[in-house]
Each structure stands twice: as C-alpha cells, then as structure tokens.
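Quick one: this structure, given as structure tokens, is what I'll be asking you about.
Let's look at chain A:
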Amino acid sequence: DKLDDIISSGTLRCAVVLDFPPMGMRDANNEPIGFDVDYCNDLAKALGVKAEIVETPFPERIPALMSGRVDVGVASTSDTLERAKTVGFSVPYFAFEMAVTANEKSGIKSFDDMKGHTVGATAGTFEAIALEKQVQEWGTGEFRPYQTQADVFLALSQGQIDATVSTSTVAMANVKTGNFPGISVVGKAPFDTDYVALFTNRDEYGLINYLNLFVNQQVRTGRYAELYEKWVGGALPSLTVPNAYR
Partner candidate 1 sequence: MIEIQNVHKSFGQLEVLKGIDLTVQKGEVVTVIGGSGSGKSTLLTCINGLEPIDKGKILVDGTEVHAKSTNLNKLRQKIGIVFQQWNAFPHLTVLENVTLAPRKVLGMGKAEAEAIAEKQLKHVGLGEKLSTYPTRLSGGQQQRMAIARALAMSPDYMLFDEVTSALDPQLVGEVLETLKMLAEEGMTMICVTHEMAFARDVSDRVAYFHKGIMAEIGVPDQLFNDPQHPETRKFLASVR
Partner candidate 2 sequence: MFGYTFQWNQALARLPKMLDGAAVTMEVAVLSMLIGIALAILLTLLRLSGSRPLKAIATTWVEIARNTPALFQIYMAHFGVASFGIHFSPFTSLLIGITFNNAGYLAENFRGALKAIPDTQTRAGRSLGMSQLQAFRYIILPQMLRIAFLPMTNQMVWAVLMTSLGVTVGMNTDLYGVTQDLNALTFRTFELFAIAAVIFYVITKIITLGARLIASRLFRY
C-alpha cells in the first residue's frame, strides 16, 4: 500500500500551502518554512525518509493529492464532511481560531461591523465558505474570493477590500511582518473552531492509521507545543473536542 510505497521510495511528498504564514511561507532565499513545513519534516523523519515540499495553492490541494503528485497533505485543511467524501482525514493536528483583520480606514471594529462592507478571503478555504454565507445572510456588502492568502492581504492593504476573516495565526503573522501598513486584527469571528487535519487518499487505511498515531505522538512528546511556540506563540489550542471522541 501507500505506506510501503513511501518507505520504499525514500521520499515523502507533502502538499503545503506556502502563502499561509506562519503555517507555510518562504524565507529571504525563497525557501519554504513554517509550521506545516516542520510538521512534514517530522513526519518524514518518523518514516525514515526524505521530505519533499510541494507547493499547492488552496484550491489545488485535493487535486494535487488525487493526481498522485503528493502523498500526504500537510496543508491546514479543514476536515469537512463534504471533503471527506473525496479524501481521508487524520485526527486534527492543529486548530484555528478565526480572526477579523480590517483596514484601519474602514472603521471596522468587530465582526458585525463588516456588514455592508466589501470583504474577502482565500478562495476554497473554510473561512471563505463561511464568510460568503454570512455576507449572503446579511444581504448587503460584497464578498470577494482571491486565489491566494497573499492576494487577500494585498487587496486589504490597498483598500480594495475593507476586512477579511482568516485564521488568527495568519492574521497575526501578516500584521506582524509590517509589510501591510494600515491593517490590524480587530477581533474574533464567531465561526466554529477550524480543526485541520492531515489528509491522504480515502482508501489508504494503513497510512491514515499511521498519521493518526503520528499526530498523537507529536502532542505526547511535546513537539506540537514546541512547534507552536516557535511559529505562533501563546496559549496552545486544544486538539480535542469536548464531549466527543474525535
């Protein structure tokens, strides 16, 4: 099966989104770095193979897996039931809180202030789907999905959109870079916690099993906390859901 294939081929190919700081991004030499990159490296080490980071934009994550271009997605992918019809998810390896980032000129101070404004998010993500639904519910304002997280923040800083909802980690990381003057994180978005999971082909039970155990081991050994401190910092989010098994 795939687990054997990976071990015998000697390389683990991970789909990682590289414009999603601090989970995936590029350093000054344009080399990939970030939480997901480290996570993939850890996984490869556990398997005793070499890691290969394959950059995939958000909308292309699943096609990249389905087309056999990658073995595993370490790409901050929300584990929705709709998607689980197509791919197999591990247990969550990370959990995002959703934050609202706004252009200071827009005067938006909270999630509800976004009503009637032009807002945007990264096409194909959990928060984009939720935000688009919210805008439709409000009945005013406009929603724009951009192809990459970078385009969203570029549009936000240029004033093309007034606010965005993104994972708090991304929001903090982007605001911290100082690349985008005039934007700030103004609050939380009342969306469910976005649990993200590793994924691979739906029928690769052996590999999924391995991934589940690997996520568990990362928490147990403290590596999860270590990586969280390195890339994000602050209170470590819990990966378990109250009153449920998974």
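With respect to how the candidates were assembled, all candidates are chains of the complex that A comes from, given by their letters.
We adopt the following convention: a contact is a pair of C-beta atoms (placed from the backbone, for glycine too) under 8 Å apart; a residue touches a chain by one contact, two chains touch by 3 or more; residues count from 1.
What you are looking at is a predicted structure, and each value in this text was computed from that prediction instead of being measured.
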Touching chain A in this complex is which of 1 or 2?
2
Mind listing the chain A positions that touch candidate 2 in their complex?
58-59, 62-63, 66, 82-83, 85-87, 120, 123-125, 128-129, 132, 142-147, 151, 154-155, 158-160
